[in-house]
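With one protein chain withheld, the remaining protein chains of the complex are depicted in position.
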Amino acid sequence: MSGAGFDRHITIFSPEGRVYQVEYAFKAINTTNLTAVAVKGKNTAVIAVQKRVPDSLVIRDSVTSIYQISKSVACCAIGIVPDAKFQVKRAQSEAASFKYKNGYDMPVELLAKKMADLNQYYTQNAEMRCLGVGLLLISFDDEKGPQVFRVDPAGCFRGMNAVALGTKQGPATTCFEKKIKKKEQWESTHPVEIAIEALQTSLGIDVRANDIEVVAVTKDTVQKLTDEDVEQYLSLIASRD
Amino acid sequence: MSGAGFDRHITIFSPEGRVYQVEYAFKAINTTNLTAVAVKGKNTAVIAVQKRVPDSLVIRDSVTSIYQISKSVACCAIGIVPDAKFQVKRAQSEAASFKYKNGYDMPVELLAKKMADLNQYYTQNAEMRCLGVGLLLISFDDEKGPQVFRVDPAGCFRGMNAVALGTKQGPATTCFEKKIKKKEQWESTHPVEIAIEALQTSLGIDVRANDIEVVAVTKDTVQKLTDEDVEQYLSLIASRD
Amino acid sequence: MSGAGFDRHITIFSPEGRVYQVEYAFKAINTTNLTAVAVKGKNTAVIAVQKRVPDSLVIRDSVTSIYQISKSVACCAIGIVPDAKFQVKRAQSEAASFKYKNGYDMPVELLAKKMADLNQYYTQNAEMRCLGVGLLLISFDDEKGPQVFRVDPAGCFRGMNAVALGTKQGPATTCFEKKIKKKEQWESTHPVEIAIEALQTSLGIDVRANDIEVVAVTKDTVQKLTDEDVEQYLSLIASRD
Amino acid sequence: MSGAGFDRHITIFSPEGRVYQVEYAFKAINTTNLTAVAVKGKNTAVIAVQKRVPDSLVIRDSVTSIYQISKSVACCAIGIVPDAKFQVKRAQSEAASFKYKNGYDMPVELLAKKMADLNQYYTQNAEMRCLGVGLLLISFDDEKGPQVFRVDPAGCFRGMNAVALGTKQGPATTCFEKKIKKKEQWESTHPVEIAIEALQTSLGIDVRANDIEVVAVTKDTVQKLTDEDVEQYLSLIASRD
Amino acid sequence: MSGAGFDRHITIFSPEGRVYQVEYAFKAINTTNLTAVAVKGKNTAVIAVQKRVPDSLVIRDSVTSIYQISKSVACCAIGIVPDAKFQVKRAQSEAASFKYKNGYDMPVELLAKKMADLNQYYTQNAEMRCLGVGLLLISFDDEKGPQVFRVDPAGCFRGMNAVALGTKQGPATTCFEKKIKKKEQWESTHPVEIAIEALQTSLGIDVRANDIEVVAVTKDTVQKLTDEDVEQYLSLIASRD
Amino acid sequence: MSGAGFDRHITIFSPEGRVYQVEYAFKAINTTNLTAVAVKGKNTAVIAVQKRVPDSLVIRDSVTSIYQISKSVACCAIGIVPDAKFQVKRAQSEAASFKYKNGYDMPVELLAKKMADLNQYYTQNAEMRCLGVGLLLISFDDEKGPQVFRVDPAGCFRGMNAVALGTKQGPATTCFEKKIKKKEQWESTHPVEIAIEALQTSLGIDVRANDIEVVAVTKDTVQKLTDEDVEQYLSLIASRD
Partner (left out) sequence: MSGAGFDRHITIFSPEGRVYQVEYAFKAINTTNLTAVAVKGKNTAVIAVQKRVPDSLVIRDSVTSIYQISKSVACCAIGIVPDAKFQVKRAQSEAASFKYKNGYDMPVELLAKKMADLNQYYTQNAEMRCLGVGLLLISFDDEKGPQVFRVDPAGCFRGMNAVALGTKQGPATTCFEKKIKKKEQWESTHPVEIAIEALQTSLGIDVRANDIEVVAVTKDTVQKLTDEDVEQYLSLIASRD
């Protein structure tokens, strides 16, 4: 076995300087088999994520990977579902506590940093396992405009122009990279369109409006798109091809 | 052995990102060999669950898998019996404490979320094992009407139109899925009838009134059906076929 | 070995969802090689249990498996003797504390539940091993009349019409089940007679008065039967056959 | 190996429901290779125990297995010597504390129970090993007359008519059992004589006065017999044969 | 395997007196595959470090290995990124706390010592793993002028004239050593030039301005060089060869 | 291996009822390869112990195995040197604290008992290893005259007429036993002479004054013998042979 015993203790180095449990936590992100993308546009930040209702008995509205963290921050959490809920609750609590103490909304960068710090702690301390969940955070910052952050189980966070997370993270990233090279076209396309297209391309199937969830954050609003809105974007993408 | 040692410590990831002890906890749900179903109707939420009295010496009334959590919430707990009682007591205590603090009954969704959060904690922390028990929670919400939730040992909770739990969870779910497709028929049938039929079908045996327990929650009442009531439904189902 | 390592840690699941240490605790009940029975009659609840004095040097009166828990509750504890004493002391303390707080005797059902809860805790927490002891609790409840409860190391408790515990638990249970079917005869026979006969039958030997202990609880009294009383019942049973 | 790993952790059950570490603690009682007996007579309780001075350099008086616990209780502790001293100190402290709180001497039965409870705790808790020591406690109770108790590492205690402990526990017990059958003779013989004879018989050697220690408790006194007294009894026994 | 089990516990010695986990932590520094250098000039201290943006989606400005610790101290942290952020935050907090208590900036030597002490603690204590990160700290001290310190996971810190850290630490060090021998030339060359050249030489590739980050600390300023400034130095180096 | 794994945990029983770690601690007493003896005379108690200065660089006076514990108690500690110092410091602190509380010197028997109790604790508790050190304590008691005690790592203590400890403990004990049989001669010989002779005999070499340390305690003094005094005794012994 590759880990040779170094992977059975929560937080020790292997001889190559790797911490196996952290690497396994990344694999846990894919266990729910979902893909999410986020795009930072000129005036809008967007998250689009697969929605897979396990069976027809589940109430559709109770299945979601997108959560509102504060008045101006939305978050997509992919991975072990209860870990995701735990992370989201923590993020909400951090944001609320910041607002209470400082009187203004917690900037999304600070929030991403805080969530990453908490994850780092689990990688160093033997008491609890890492959380098997990745986060995408979007917001509209008064000074910096739309923003997109990614937080991983190892405790990394990054500001992104566009980002993918989950099972089809590879193809979606490639798709983004191709598009972002054509800078003008990138800037002139609405980020919701870019996000939905990337998701569709990476999944390699015809996506229908109720297979995905899309949230867009602009200067004043955090808004979940209705199925009709999503359908319009899908038609637009289909017609354009 | 499949777990290769990764399953002998309470909370570590295997190289595939799985937490084995959590998966084993799911298996523990079936160790008491019971099946439970819950159905959300238009005005009523229903739980129906097998009642298996181990032998004729046991006092029938002392054997139950259904518990009242608060004035408006009923719960069915399947799995390791003492774990089930522990969970139920905890749920009752959470609900009572909420009522005391806020002056109104704890909404069932909040309660389901709370119980799921507690379960998640056991999956991350090495101190105590997960609880080998699944919960079905039903209630009548003033705003949202009847509601059905499922909480599992991993810490997931879901709002459901109908749900099955336990040994015959597969067949019962299939049964529900077939019925729910015929939407009109679904809505026009009383949820108690649906629940009892699904239970009977999945068990593949003739169910008698005293083999099952049925609780129905409506706007004003949480009511356990008498054997006579159950018998009437059974006759109805039999006659209809 | 069947446990394959899953049985050497106090509280983890095996891949089949079993907790081995709890199962082994059940085996510990039989290590003292005793059998006990309890019967709930119309006006009387009875415990009858083997008394085995290890050798002629031991003072007979100091050997007992039956303890008075409160003014109205008697208890038989079978298994590892020091564990039994520990459990009994705990039960006495719980009952006394309840009385002190509430001004009336702790109902036996509540007490059984409390003892079961304490056992459940040991099955989930790694700090201490489970107690290798089973309890039979009998009482006379003002509202419900005579009552019989069984509490096991896993944390289960059950109200029973009749119950057996220990090495010959199987034959004694069978014996009870045969008798309870003939409902009229069951109800017309004095529970002390039923209990003693079941014990005698299951042991497969001629029982003498000083081989067993019998305690009967009625509305007003918790009373240990004298050897003469027991002898009368034994004669009655013998003559009847 | 018989224990197969179940004997290397302080407090877990083996698949047969045994706690190996407790059983090994019993073996530790014999590591000092001593035998002790105690006899309850009509007006007197007696302990007689081998005295083995390791070499001629040791001061005779500093070697003893018998300790006074309170004004009316004497105790013989056999096994790992420092464990024995620890137990004795604890017993003295419990007795003193009881006297202080209640104003009268701690009844020996209560003391035996308390010491047994403390031992039981070590068998359940992983923190500390069991004590490798057995206790014989004798006293004269105002109500019950002479009393003899035995406390073992598992946490058991028993009232006894006569009892043996240590390497030759088997033969000494047999010797007592033979004698106690002849009830009249038993009652008419002085318990000191019985105790010394049993010790001598079980050891299978000619015992001299300074090879044994004898303590007798009567209504008013706890008294260590002088070598002369012991010699007289030895002569008496020898002459009688 | 070389470690033979001595490397699987966080902090024990191997028979040769080595602490393996500490050595593995050094390997972790190279897992992000970056190289950093720092040079102490007459009036300026400089850090130059590779900047590798993982893909075109990441916002360039959010990727950096250089952090400002206080008004006069800059720091480069190479290794596991979340560990690096953790270390930097700690350093900032130590510096701020010192300023608050003493009213003047924390001297960089003291800060380096403090960070090293914290690392030493992890090597001795079993509770948490070592941090897989190396630090370069630069500052301008009012009395001692420019200063450069290196802090490693083992808890060592050293004042340096020039220092390299990371994957190409070897070649960069060699490069420095060659240059520093020609003392006059060394002193007459601007430290930024020396640093960039060493980085370029060790990497063995043509470096472009946006492949590296350069920070220079002088008496009054801590300044990140713009891409234009860096480009000028690169041209200067190219022209000189 | 003899211990078969039972010797690798600090405090568990082996199947034969042995605690291996305690037995290994006894072996640690001999690791410094010293021998000490103590003799109780009519008016004097004496300790004589080898003094082995590792090399000529060590300051002679800083090497000693004998320590003054209180005004009237001297102690010789043989074994792992730092453990010895730790024990001695503890003994001094116990004695001082006793004096402070009670206003008179701590009797040596009480002190020996206390030190033995502390050792016993280490044998039962898994937290810390046993101390690899044996103690000889001598004193002059106002009531009992000269006294000699031995305390070992298992937690035993014994009053002795004469005692040996360390590598040559066997031969020295034999030597004492031979002499003590000739009672008159024993009592008429000065204990210092007996002690030195026993040490010399057991070591099997010609002892010189500066190879040994001798301390004598009489009614009023605790006195270290000068080299001249020792030399006189050595001459006396030599001349006598």
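Here the chain labels run A, B, C, D, E and F in written order, and each chain numbers its own residues starting at 1.
One rule holds in what follows: contacts are C-beta pairs under 8 Å (C-beta built on N, C-alpha and C of every residue); 3 or more make two chains touch, one makes a residue touch a chain.
Quick caveat: nothing in here was measured; it's all calculated off a predicted structure.
S.K.: Which is it among E:M160, E:V192 or E:V222 that touches the chain not included here?
M.R.: The single option touching the absent chain is E:M160.
S.K.: Give me the chain F residues in contact with the hidden chain, please.
M.R.: Within chain F, the residues that touch the unshown chain are 1-3, 7-10, 20-21, 24-31, 54-59, 61-63, 80-83, 85-86, 89, 127-132.
S.K.: Applying the definition given at the start, please give the residues of chain E touching the unseen chain.
M.R.: Considering the whole complex, chain E reaches the absent chain at 4-6, 9, 11-19, 113, 116-117, 119-120, 123-126, 154-156, 158-163, 173, 176-177, 180-181.
In this section, only the chains that are shown with their structure count from here on.
S.K.: Going by the contact rule set out at the top, which chains touch both chain E and chain F?
M.R.: The shared contacts of chain E and chain F amount to nothing, since no chain touches both.
S.K.: Which chain's C-alpha centroid is most distant from that of chain B?
M.R.: Here the answer is chain F, farthest from chain B.
S.K.: Could you classify the chain A-chain E contact as same or different, where same means more than half of all interface residue numbers appear on both copies?
M.R.: Different: when the shared numbers are divided by all numbers used, the fraction is under half.
S.K.: Give the rotation angle, in degrees and rounded to the nearest 5, that superposes the C-alpha atoms of chain B onto those of its identical copy chain E.
M.R.: 105
S.K.: List the centre-to-centre spacing of chain C and chain F in whole Å, with centres computed as mean CA coordinates.
M.R.: Chain centres of chain C and chain F, defined by C-alpha means, are spaced 57 Å apart.
S.K.: Distance from the CA centroid of chain C to that of chain D, rounded to the nearest Å?
M.R.: 32
S.K.: Using the touch definition from the top, which residues of chain B touch two or more other chains?
M.R.: 9
S.K.: What pairs of chains are touching here?
M.R.: Applying the touch rule to all chain pairs gives A-B, A-E, B-C, C-D, D-F.
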